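Note that one protein chain of the assembly has been removed; the remaining protein chains are unaltered in position.
Moving on to subunit A:
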Amino acid sequence: MLRFIAGRLLRAALTIVMVVTFAFVVLRLSGDPALLILSVDAPPEAVAAFREAWGLDRPLWVQYFSYFGAILQGDLGQSMRDGRDAIDLVAERIPATLALTLPALALKVGIGIPAGVYAALHRNSATDRVVMVMAVAGFAVPSFVLGLLLVLVFAVQLGWLPSGGQDSWRHAILPVITLGIGGAAVLARFTRSAMLEVLGQPYIRTASAKGVSWRAVVRGHALPNAAIPTVTIVGFMVGSLIAGAVVVESVFSWPGVGRLLVVAVSNRDLAVVQCVLLLVAATMVTSNFIVDLLYGVLDPRLRTARGGGKG
């Protein structure tokens, strides 16, 4: 088990290094921050001074290694716009983002899983078809379209809810719904197929044949098995808590990490973009790691395969 955890940690670290490297290279190939921040009309001396100040005149590999050295010492760099620490800029935006993504996650799990289970238990019924049509629609409609639609209906036409901003909890309702519906749809489809797969297994028939009531068969025998694939999807959703709201934050002018990222990318504010990406990678990797550990809890077959014995 220790070997398993050590192996996973090593892979996690490698993944983060790759993400950071990729971001570093792409950002430096795709535009010159000096020209973007100072404008193209800036005098050449000013541009040269800016480049020197931020170390952009040095060879790429020197920049790369000094950047990595700084990360290892906990220094994630400064914003080129106002010189503040990138980590502070990002950190102060996290609560706003979580204020959207956490309720949205609750919405996804709270609607998606029960809907999927219900649809599977009433396979081919009218309810099942309705749930699945809604799931396909919820999955197929991009979040910016859905967001704009909701604004059109509930803000513009009905005037019930504000269309953007972050002044009260009412401002969060539309973005949370926009974020939640797509995920709930994905989760509903996934849970349904996981349940159908499990309900067709011989051990479900065995449980019925020994006199377990259908409710108890579903609760005690089907759900624990169907949870194994479903946890994967929920894990992805947990992993995207930080960066999953880029589009929705932009649509609803919500000052979270996503908006910060969009602005920082268009400004080539290198340190800020890299800081966000590092955070995103770390969250994703952490949640995947937790999912892996959860597999072991949920599925005894994996526990044995990992050398955990009869736990």
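The rule we apply is simple: a residue touches a chain if its C-beta (ideal position, glycine included) is under 8 Å from a C-beta of that chain, and two chains touch if they have at least 3 such contacts; residues count from 1.
By our rule, contacts and distances are computed from a predicted model.
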item	value
Candidate names "Polyketide beta-ketoacyl synthase 2", "ABC transporter ATP-binding protein", "Na+/H+ antiporter subunit G" or "Phenylacetate-CoA oxygenase subunit PaaI"; UniProt protein name, chain not shown	"ABC transporter ATP-binding protein"
Residue in contact with the excluded chain [from A:Gly31, A:Gly69, A:Gly165 or A:Pro224]	A:Pro224
Touch criterion as defined above, residue of A:Val212, A:Val247 or A:Val291 at the omitted chain	A:Val212
Residues of subunit A in contact with the chain not shown	201-203, 205-214, 220-221, 224-225, 298-301, 304, 310
